[in-house]
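Note that one protein chain of the assembly has been removed; the remaining protein chains are unaltered in position.
Going by the order they are written in, the chains are A, B, C, D and E; count residues from 1 in each one.
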Amino acid sequence: MKLLLLNPNTTQAVTDAVLVAARAAARPGTELKAVTGRFGPVVIGSRAENALAHHSVLQLAAEHAHDCDAVVLAVSLDTGLWACRELLKVPVIGMTEAGLLAGCSVATRIGLITYGRRMGPLYREIAEGYGLASRLACIATLDVTPQQTFSEPQAVRDAVLTAARQLVQHDGAEAVLLAGAAMAAMAADLQPEIDVPLLDGVACAVALAEAHANLKLPKARTGSVSSTGGREVRGVSPELANLFAQRP
Amino acid sequence: MKLLLLNPNTTQAVTDAVLVAARAAARPGTELKAVTGRFGPVVIGSRAENALAHHSVLQLAAEHAHDCDAVVLAVSLDTGLWACRELLKVPVIGMTEAGLLAGCSVATRIGLITYGRRMGPLYREIAEGYGLASRLACIATLDVTPQQTFSEPQAVRDAVLTAARQLVQHDGAEAVLLAGAAMAAMAADLQPEIDVPLLDGVACAVALAEAHANLKLPKARTGSVSSTGGREVRGVSPELANLFAQRP
Amino acid sequence: MKLLLLNPNTTQAVTDAVLVAARAAARPGTELKAVTGRFGPVVIGSRAENALAHHSVLQLAAEHAHDCDAVVLAVSLDTGLWACRELLKVPVIGMTEAGLLAGCSVATRIGLITYGRRMGPLYREIAEGYGLASRLACIATLDVTPQQTFSEPQAVRDAVLTAARQLVQHDGAEAVLLAGAAMAAMAADLQPEIDVPLLDGVACAVALAEAHANLKLPKARTGSVSSTGGREVRGVSPELANLFAQRP
Amino acid sequence: MKLLLLNPNTTQAVTDAVLVAARAAARPGTELKAVTGRFGPVVIGSRAENALAHHSVLQLAAEHAHDCDAVVLAVSLDTGLWACRELLKVPVIGMTEAGLLAGCSVATRIGLITYGRRMGPLYREIAEGYGLASRLACIATLDVTPQQTFSEPQAVRDAVLTAARQLVQHDGAEAVLLAGAAMAAMAADLQPEIDVPLLDGVACAVALAEAHANLKLPKARTGSVSSTGGREVRGVSPELANLFAQRP
Amino acid sequence: MKLLLLNPNTTQAVTDAVLVAARAAARPGTELKAVTGRFGPVVIGSRAENALAHHSVLQLAAEHAHDCDAVVLAVSLDTGLWACRELLKVPVIGMTEAGLLAGCSVATRIGLITYGRRMGPLYREIAEGYGLASRLACIATLDVTPQQTFSEPQAVRDAVLTAARQLVQHDGAEAVLLAGAAMAAMAADLQPEIDVPLLDGVACAVALAEAHANLKLPKARTGSVSSTGGREVRGVSPELANLFAQRP
Partner (left out) sequence: MKLLLLNPNTTQAVTDAVLVAARAAARPGTELKAVTGRFGPVVIGSRAENALAHHSVLQLAAEHAHDCDAVVLAVSLDTGLWACRELLKVPVIGMTEAGLLAGCSVATRIGLITYGRRMGPLYREIAEGYGLASRLACIATLDVTPQQTFSEPQAVRDAVLTAARQLVQHDGAEAVLLAGAAMAAMAADLQPEIDVPLLDGVACAVALAEAHANLKLPKARTGSVSSTGGREVRGVSPELANLFAQRP
């Protein structure tokens, strides 16, 4: 089985961290391929950057998804998730979606930790969009940037631990999702310090992608997730134009 | 007052229809400028086309918003609405958002008519995203394409009337929103046939944009709608890169 | 254009404050008429006073609305809002409704400040009734009376600032609505101190009333907002009895 | 125990029907007193009439509640319910509230039948206001007036039966509430024809009022239901002014 | 009238406390019978113990309900409530359900106090299951066991008072439900110390059971609460097998 990990940001270090977390979670026979955006935001840290990243997600899917069994969106806002499901024939799993869905089977309410206060509402909107708002205990936002994860790992680690304990003790979280591709692989390290399961979005996404690739549910032929096919789009790469033009 | 009407689709006929509806609704002193996307979908008719259109919305905003008093997104999925609010200093109003908000002051529940069955869930998701799901009576989807609005106007007109009457009589709609930029200007024509207010998204958006431009609420300096500023994005037009790089 | 500002309380000072706020927000050509209740509560500060004020709202509407283009309810509980919409032929806008609807286009979640702890649940109920509960960040209630706004302006100003900052920093409010007719005109003064838009209900209501008066949506001929007409009511003023008796 | 049944409409026939239903439901030792509004709507059939009836409810409460052990609002929109709870020292029960609360212990979802299509949204709003929207299966509105209940009893009876069966078979109602004071006493007659419990709002309200009068829960001394006390209201009857002026 | 109080726990002291609270609330003519589980948990303090208690509830109902006019589940998780309603011909009332329903007529939002932090989510789930989540102000969990109620009454009393005051002052509770059969009878004692009504689940359940027994609503003949009848179950007591086998 071959999984594509798709990071629409242009920061290779995030892709590398994602790949480490994915390898730790993947089954022995699962091949992993991780790709990085060539245009768009360096690291998504705002609504506008996320909006721009949609194009990059589609471009990466058009270039790399054709020979994979499933796609994991290695971007914690699950940018373009349903668009990819519509365009592609294989399962597509978002890392925050996966963290929440996996969390649903171990916890009644899930706490979420992410970078940057301004991003809190976006994760709340994502959870609401998945219809999972009632399973969200609370969102804690760290006062650090994704980049500091690499430059000041101990400070970020401490901030995550403090936030996680607060979510458990004060907000009733029975599991905690580390939402941020740059936090990939941190969960395993911090787990011994925390009394509830720490969910790594990439690990959960790999597990769900493997599960869906194995389940082989057919793609819908009707409804909002089915292929449109035969659509003309202009001013984009030939691969992407071709993906839109394909008929189901 | 100068309003920018921003159509991220590449179809000029839609921009023309939007401009007609906007002119009919605008106050005497309001200047209107309508622009059309130069890349991306011809007409958004799927999730993937909508995802792609985010880039086009941002590009048009970067090129044209600098000397306007408010921006109207003349795309019925309100593509990139909050991203534009974050990036720009002037009010930004989505046409479906405006139709729903204006409808809230005349009707307890609003019916919505749009093109294409596969698009129904997207409008439900939009209304839910605005926290207005309980004000939505029902969504009716027409079995016609936006293009047929221009090529077979009578058939589309009949389909809209049938759907509107069903929404009123069966689903308890007390107003009906025609959601689709290509339907702009149709409401005035059909209103005499329908017993409840027909809401034209473009007209409502122009009215709300004028109201907000006059209210002159300051832009937030904190939170998810505030400017990030000073952000590097790669591989995009100079105007857009510059817009991301600007500091508030 | 002529707007009627309708204050069902019997306190002229509140009407005066409302008129100041309305004038600051109105367009140049907009004429304003503000009227004060002649019976009922001095200032609404409880559920029972609000219940009683319904009659006063209807009476003022019956006396004064006939030659206006739109009506603004200058009472922060939006008392009798839908009843007036049913009875009158022109747009009717509530000041708290307007504050929330205008806030929806600048903030994902709105904080609300009002007088008196016992009134908090009433504003929550109003927001829920509008289907906007998910757009409400939190409600802060001041431990002061509306009357103190006039007698101890500095203390009230300080209390509002403290509450607004708490709503922004702790509750994630991206805009703050000052809900209370007696707070009308305070927003402009305090805005420089607060990092998110301060919404003045009266100003927002004037803007929305102007927008609706310009949109000229027809009145529904069916549904819960349509005119009943031809109804007999007893023991009320001739103007009010006549308004109920009118046929659409 | 003495219960006050308070009908703010000016139609004595409705009060009479209410009293019949109440007597059938009351315990042997319960004394019943039913009073009729002297001003306001003849029969509430619109939002504006309901708004006006608030004054009448308060007036009747001021005149008659002082020597009763509990009050039943014999008006199916539960007009002024929380206002009366704030003003009075004894339990106050609304007939639709009671029908829904009693229904909650016998059915997972409750259907509701009322008069007049325009009134459907008002009952939905009431149920939502009680936080009970998810317990409401569906609302069926009869194409008859309350007055026809007395003038064409067989036609109304047939319409109610048809609606009730539809609610059970199509909408999953496991109990059906007859919401309308004029329908009081009809439930007992129609019950044999319907496969689920028929809830009479008056009967349920009498039962709950007796239960609360016996429970003797103290009145809150804080919060939105506590007495304000010492409030001045103008231009109303001496009894009502006095009720507002009383201190707890 | 004869009420059965059914405690599926095997702790007689809890049944005794329940009976004291029930006697204080019951009308003069009401006969009370309280029974205790003979197998299953000693005191339910976890999800698994609650799951196991379902069998004990059914067994007690099969043995004792046949000659009663109504059944009260004297277990604060309302274990097996709808199952008993399906199996039995008489009204069945849960003590937490009753506390919440009675609270709905005196408070807009209700605080809930129970034993043990791990139990908080279960009460939230119960309230959500009743569709009453929006009427719940907050849940406070005591750091004591039910057993300590009898061994350290003063400490538990103090903990309850502290929690109740916090619910009122901080969380906006307008009534407080003491949820826990072992807390039965504590409300009357603590009421003078607290500014809002203290709801005793057993007292409320007795009052509602009396009300329903008097209302005599028929049992549904269709839907999820109707009798299945004629069902074979294996490996249970003869009384229980017989109850399942009975035809309606």
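Methods note: contacts are C-beta pairs under 8 Å (C-beta built on N, C-alpha and C of every residue); 3 or more make two chains touch, one makes a residue touch a chain.
Here the structure is a predicted model, which is why all the values come from computation and not from measurement.
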Could you run through the displayed chains and say which ones the absent chain touches?
A, B, D, E
From the list E:Gln12, E:Gln169 or E:Thr228, pick the residue that touches the absent chain.
E:Thr228
Sole residue of A:Met95, A:Ala203 or A:Leu240 that reaches the chain not shown, by the stated touch rule:
A:Ala203
Determine which one of A:Ala25, A:Ala83 or A:Met186 touches the chain that has been left out.
A:Ala25
Name every residue on chain B in touch with the hidden partner chain.
120-121, 125, 128
For chain E, which residues touch the unseen chain?
10, 38-42, 45-52, 54-55, 57-58, 80, 82-87, 117-122, 125, 128-129, 222-226, 228, 231-236, 240, 244
In the whole complex, what residues of chain D lie against the chain that is missing from view?
108-109, 134, 172, 174
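Note that in this section only the chains that are shown with their structure count from here on.
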Every chain in contact with both chain A and chain D is listed here as B, C, E
Hop across touching chains from chain B and tell me the fewest hops that reach chain D.
1
Interface overlap for chain D and chain E, more than half of numbers shared or less than half: same or different?
same
Could you see whether C-E or B-C has the larger number of C-beta contact pairs?
B-C
Counting in whole Å, what is the centre-to-centre distance of chain A and chain C, each centre being its mean C-alpha position?
44
Roughly how far is chain B from chain E, centre to centre by C-alpha average, rounded to an integer in Å?
52
Among all residues of chain D, which ones touch two or more of the remaining chains?
82, 85, 120-121, 125, 128, 222-225
Taking the top-of-page definition of touch, could you list the pairs of chains it picks out?
A-B, A-C, A-E, B-C, B-D, C-D, C-E, D-E
